[in-house]
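With one protein chain withheld, the remaining protein chains of the complex are depicted in position.
Per-chain numbering from 1; labels A and B assigned in written order.
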Amino acid sequence: MMPNNKSISEAMLDCYQVSKNFGGLQALSDVNLRVKEGTVHSLIGPNGAGKSTLLNVITGMIVPTHGSVVFDGKPLGNVSPHEINQLGMAKVFQTPAIFPEMSLLQNVCIPALAARDGAFKLNMFDRGEGDPIESFAEETLAEVGLQEVMHSEARFLSRGDKRRLELAICIAHRPKLLLLDEPTAGMARHETESTIELLRKISKSGMTMVIVEHDMNVVFALSDIISVLAQGSIIAEGNPDDVKGNPKVIEAYLGEEQE
Amino acid sequence: MNHIFLQILTGLQISALYMLIALGLTLIFGTLGVVNFAHGALFMLGAYFAVEISSQFGFGVAIIAVPILLFIIGIIMERGLIRFFYERPHTDQILVTFGLAIVLGEVMKTIYGANNLPFDIPKWGSGIVRLHEYLPFLEGFVAYPKWRLILIVVSFSTVISLFTLLQFTKFGLIVRAGMRDSQMLAFLGVNITRRFTIVFGIGSVIAAIAGLFGGPITQVEPEVGMHMLIPSFLVVVIGGMGSLPGAVLASLILGMSISFTAEYAALQQIIIYLIAVIILLVRPRGLMGKKGLME
Partner (left out) sequence: MNKSTSIFSKYPIPIFSLVVLSFPFWFEYIGGYPGLDTKILIWALMALGFDILLGFTGYLSFGHAIFFGVSAYATGLMLKHFSPEIIPAMFIAVIVGTIMAFAVGYLTMKRSGIYFSILTLAFGEMLNSAALSTLQDITGGDNGLTIPDVKPVLFGIRMDGLSMYFLAAAILILGYYLARRIATSPFGLILKAIKSNQERLEYTGIDVQKYKLGGFVISAIYASIAGSLMVIYEPYVATEYLHWSTSGELVIMSVMGGVGTLVGPMIGAAFMLYFENVLSVPLGEEWLLVLGIIFMAIVIFLPGGFMEGLARIKKRYFNKSNKEEK
C-alpha cells in the first residue's frame, strides 16, 4: 500500500468515463471525476445537470450504462448499499434519513455496531446498556453537539438537528468518504452556518467529502475542488477561485435562468 | 384432441374467475397503493346479492343491480374507511381490510348461515352446449356446461372493456399515469383522490361480475371470499403487482396449470404454488412487474 501521505495522495474515488442513459435521456455522458484523499470536493451545476445521478452512481443505487467507479482502489460493480458502506463510504441524504422512533443514542449505536461487528452478527444476548458502543456513540453525538438530548426520540428534533444526527450516523462509521446531498437544503441561515462549521471540523479530521450543493456560500466556504456539471458533462473543474471566474460556468448558470 | 381442447376450456374457465378478482386487486393496488384483503369479501357479497336478487326478481335484474350495489359499497368502503389509511403504514392497511373481510363474512354468516346457499342458474344459461356441432375438428360427442362458457365470455369481455376504458379515455390515461407515479400526478394538480375513489368502485364492480357469474361455480358461503382471495393474490404477485396485463397472463398460466394437472390430484392441489415459487425465484418482480413499485 501507498504511505498515507497527503502530498502524494491517491484518488479516494475515481469515476472513469461514466455515462448513464435513462431511456433515451442522456443523464451523464463520459464523466471523469477524481476525488483526492482528504479533500472536500463539491459538485455544482444547474438543475438537471446530473449531480444526483452521479451521486447515485457512486453509491451504487444506479448502475451506469458505461464506465466504472473505483473507490479506494476497489472497483464498484454490482454491490449492495451495505457492502458499499462497509467499504467505507457513507451518505447523507437530501431529506434527513434517521431512525425517527428511536433515541438519538440508539440512532448512532446502529452504525457503530455495523462498524464494529460488520454487516451481520447474531448478537442476541449482549446487553445493550453499558456496552462500550454506547460511550462511543455518545462521543460521536458530542462531536455534532447533540449529546445533551441523546435520550430523546429523534423524530422530535428540528430539521437542522435531524441533519446533525444524520451526520453523526454517517461519521460514527469513520468512513473514508462522506457523500453529502445538499446538506443545507431547507435550513435557516444560522443553521447553515453552524453546519458549515461542523463540516469543516469533520473535514479537518481527514475525512474525504463529496458535496452536492446549491448554496454557493456553502460551496465556496468548504471546497478544495469544485467540479461543475452541466447537461451530464463536467464543464469545469478547479479550486473555488478558478471556477468563480470561468466563463463556461457563468454561461451554464445563465442558461438555466433564461429557461 | 378432444381431451386437450376440453382441458384448455376448463383452464380458461378457472382463469376467468381468478382473472376478474385479480384485476380488481391489482387495479386498486396500482392506483391507490392499497392491498385490499377485503377484496375477496366483495366477491362474496356479489355472490350473495346475486342469489338474493335473482331469486326475488330474476337473474336479469341481478345483472344490473348487483354491480350497481357493489359500486356503491366500494365507494363507501373507500370513502368511509380506506382513505383514512393512505397515510398509515401498509401493515395497517392490510390489517384493517383483513378485519373488514372477517366482519363482512361474519355478517353474511349471521344472516344466511354458514352453509352453501343454492344458486339457481337462470334457464337461458343452464344445460350443456354440444361443442362438436360447432367445431368441426372435434370428434364424436363433446359437450360443455353452458354456464361455464358464459363465464369465460363474460370474463374476457370484462377484461377487454376495462382495457379499452383505460387505453382510450382521458380517465384511463390519468389512471394509467397514476399507476406509474401518483405523486407526479398530484403535483400536476390532477384531483386523483376523486378519480381513484372511482377506481375502487370499478374494482368492486369487477368483483360483482365475478360474484354474479362465478357464484354458481364456486359456492356461496361466508368463507368463499378468503378462499378465492388467496389464489387471486398469487395471480397478482406472479403477474407483477400493479400490472393489469400481468394479471391476465398469470391467471391464464395458473388456470391452465390447474386444468392440465387434473389427473394428478396430488400435484393439482399445489401446482399453482409451485409455479409461483419458480417464477418468483427467476423473476422476483413477477412476470410483468415494474421496477420501483413494491421495492
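Following the convention adopted for this analysis, a residue touches a chain if its C-beta (ideal position, glycine included) is under 8 Å from a C-beta of that chain, and two chains touch if they have at least 3 such contacts.
In this text the structure is predicted, and so the values were computed from the model without any measurement.
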Sole residue of B:Ile128, B:Ala143 or B:Ile230 that reaches the chain not shown, by the stated touch rule: B:Ile230
Subunit B residues touching the omitted chain (full complex): 35, 81, 84, 88-92, 94-96, 98-100, 102-103, 106-107, 109-110, 226, 230, 233-234, 236-237, 241, 265-267, 269-270, 273-274, 276-277, 280-281, 284, 294-295
In subunit A, positions touching the absent partner: 59, 80-82, 85-86, 90-91, 93, 97-102, 106, 109-111, 113-115, 117, 119-129, 131, 133, 169, 173
